[in-house]
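For this view, one protein chain was removed and the others were kept in their places.
Read from first to last, the chains carry the letters A and B; within each, the first residue is number 1.
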Amino acid sequence: MKVFAFHLMPYAALDMSYAEKYSSVWLKLPNSYFDPKIGYELYNRYLDELELAAELGFDGVCVNEHHQNAYGLMPSPVVMASALAGRTGDAKIAILGNAFGLREHPLTLAEEHAMIDCITGGRLITGMVRGVGCEYFSMGANPAYSLERHIEAHDLVIRAWTEEGPFAFEGKHYHFEYVNTWPRPYQQPHPPIWCPSQGSSETIKWAAHPDRKYTYLQTYSAFDSVLRYLNSYRAAARDLYGYAATSKQIAWCTPAYVADTDAQAIDEARPHIQTMFNKLLPKISQSMFVPPGYMSNESMKQIFAHKATLRGGQTIEDMIARGVIAVGSPDTVRSILIERHRQAGFDHLLLMPQFGTMPGELAEKNIRLLAAEVIPALQTLNDDDYIGFEPAAAAAE
Amino acid sequence: MNVFMFHLMPYAALDMKERDKHPSAWVTLPNKLFDPKIGHELYNRYLDELELADELGFDGVSVNEHHQNAYGLMPSPVVMAASLARRTSNCKIAILGNAFALREHPLTLAEEHAMIDCITGGRLITGFVRGIGAEFYSMAANPTLSHERHMEAHDLIIRAWTEEGPFAFEGKHYHFEYVNMWPRPYQDPHPPIWCPSLGSTETIEWAAHPDRKYVYAQNYSPFTNVCKFLDQYRSTAQDMYGYEASSSQIGWTAPVYVADTDEQAVAEATEHMEALFNKFLYLPFETLFPPGYLTAQSYKRVASHKRGIMGSQTMEALIENGVVIVGSPDTVRKKLIECHEVLGFSTFVALMHFGTLPADKTERSMRLFAEEVLPAIQPLSDREYRGFEPASAAAE
Partner (left out) sequence: MADCTESKIDIRGCKIHMRRGGTGDPALFLHGAGGIPGWIPAFQSLSESLDLMVPDHPTYGLSDEPEWLDDMNDLAMFYLDMLDELDLNGVHLIGNSLGGWLAMEIAVRSSTRIKSLTLVGSAGIRIKGKPIVDIFMMDPDDLVRELFVDQTIAENILGMNLTEEQTDIQLRNRVSTARLGWQPRLFNPNLRKWLHRIKVPTHVIWGDTDRIIDPVYAAEFGKVIAGSQVTMIEKAGHLPHIEQAETFVKAVSGFIQSKAA
């Protein structure tokens, strides 16, 4: 198994009295709440944290894209991936993901990913996401075309990376007379492509297609939902496409916090994880996160069902009970994660060692302890430790 | 004087025989000629060279944007500036420039510049360029709208950086219901803005405006043109806007090579400098100036000097015309001091890698420059500048 350190880079110093006037930290929370001097410290601290993780043996580090909000300060994960390029040794750098279809010119991202792939000698992982609903307000992109544009942007980028230029791309949403990308990616045919998702059935089916077989990353949810979605990816491969997905196509992301004892870990993590989930995370109940046309009605209903538990007011105990997060002593967390792997068989595990308002000392302590006491055991796990798809699916029913 | 080291990051290993089968190194030169393994080495070597500049005491390093070509491998200078952010500690990092108006969503660049400015604690310089003609083919942006979009994109960005969000921006080319940029830039009100140019009255008039007073940096020009345009900036400030431009608003960019003697410098640099101009930079006229990119007046003027800096350049002519500065440390030092005396630029951007120049020569040139030239020119200021009035009088 490969274990990554994932960072959202939140504005951890947010003045919490914002909640008296604003219902969300997304889109409409005035950017006057952002103090650049604090931003400077936070960014460098967060980069230090990821570099530390790489140094201490995590297989890779991950960043992602969100606009105009205090939840994640990386409207451009390309900037972060570039900043990490020369300072992460052999670790992979995963952009999970960029929203290619939000752009009018997705080739810009293709160029940037190719540059980073060349600079790092092939350590980049390219995540392609549709972008959460709120980005469609920020970017002025039409949510009704989200899936179409995502697919067409993907096709454009794959061709740009693999087909000799110059060629014309004549799509519905994208039309370019001269596609001739310099540089080309280092990895052949291109960096591995991952699809992070909250559980969209369209994404799952698209990613599992035999032409693509993209690694599907389920983002933080109650674990029974996680399992259901990861299994539906395996099911799609088997039933729709007639092949057995490998565990390399399966990935899970979870906030993880360790301390000497369970009680201490829960105590230390509590205020920060609760802030993250209750204040910072997008609230599916709010229409800005599910603009019209963003997802099919079927998907909408499914997501609402499993995200109901992520709506405000959760305690850390709830989250632990539902398996949304892994918090405890190194032994506890190690066992939890080994058990999760036994059930779901993911070959890629993304741990988020900093969340919400968590200060630097705790984040660093967490990373060190995870690296020393938890991940070595995880990195030895493979399909031998996985109960396998059929029993898992049967057990789930 | 602030001295920057500029890098274009060309694909220095370009197969010239293949290149010659195509009209230029831009847009239609097939990307199969790019070997990613060589690209990997070149990028890292070039980043090392820029970090070396920081170590050696240059005031700043500079990168820029060009798409789909072998002349400059940075379709996104943001990637390079971000890479350098944590690998340099003192120097400024100048993106010279990004073509904001090539984009349908210029705010993406504004977000990226703000991020880099925060990460570096305020070391970013933001260059605004329109993008050279070739980009309009590569990016499918309409050149007839270039000026309008450039100005509107600029206004959008400045507002995004300085006005509290969320607000709606209702422009002709750009319309966004929610502009609310997180993060905001570190520098207050925003990173300094520079306008690199090959020589444009429109750019000068726009940059010199009292609302803006952006640094104007003249590039790749015979020295007579450098004088003309830099003085034009000062006279525009005075005559059109009624203020005296400070020398801090004036910049000059030129390729530079230093070796122990003049003869050695010329011998070592000629092949690579000529490659820069004749193989990498050269652009057919219609690709360099697509319709509407220049105003009708400018177009006619340029069309009559068609061969200007394009076509067959020789090192001899480039040195004689003062487009490049090549020689011993003494020669280069003297030249810069003299030119500064005439023009008073307080920013000098030295392109110390060019064309196919190999790593060892680049490094040696940089070290010689840093040891023997920087200490003499960095202290230069308006004290050594003969001043504007004599310049315009002398020109008449």
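By our rule, contacts are C-beta pairs under 8 Å (C-beta built on N, C-alpha and C of every residue); 3 or more make two chains touch, one makes a residue touch a chain.
Quantities reported herein were computed from a predicted structural model and do not represent experimental measurements.
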>> Considering all chains of the complex, which shown ones does the missing chain contact?
In response: A, B
> Looking at B:Pro75, B:Gly131 or B:Pro290, which makes contact with the chain not pictured?
Replying inline: B:Pro290
> If the hidden chain were put back, which of B:Asn44, B:Asn142, B:Asn321 or B:Gln378 would touch it?
Replying inline: B:Asn142
> Which residue among A:Ala168, A:Leu240 or A:Ala263 touches the omitted chain?
Replying inline: A:Ala168
>> Tell me which stretches of chain A touch the chain missing from the display.
In response: 168, 170, 172, 175, 177
> Footprint of the hidden chain on chain B, which residues?
Replying inline: 136-137, 140-145, 284-287, 290-292, 296, 299-300
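By our rule, only the chains that are shown with their structure count from here on.
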>> Can you compute the centre-to-centre distance for chain A and chain B, using the mean CA position of each chain? Integer Å is fine.
In response: 37
>> Quick check: in the complex, which residue numbers of chain B touch chain A?
In response: 11, 27-32, 34, 36-37, 39-40, 43-44, 47, 67-70, 73-76, 78-83, 85-87, 103-105, 108, 111-112, 115-119, 121-122, 137-140, 164-166, 175-178, 180-186, 188
>> Please output the residues of chain A touching chain B within their complex, sorted ascending.
In response: 11, 27-32, 34, 36-37, 39-40, 43-44, 47, 67-70, 73-76, 78-80, 82-83, 85-87, 103-105, 108, 111-112, 115-119, 121-122, 137-140, 164-166, 175-178, 180-186, 188
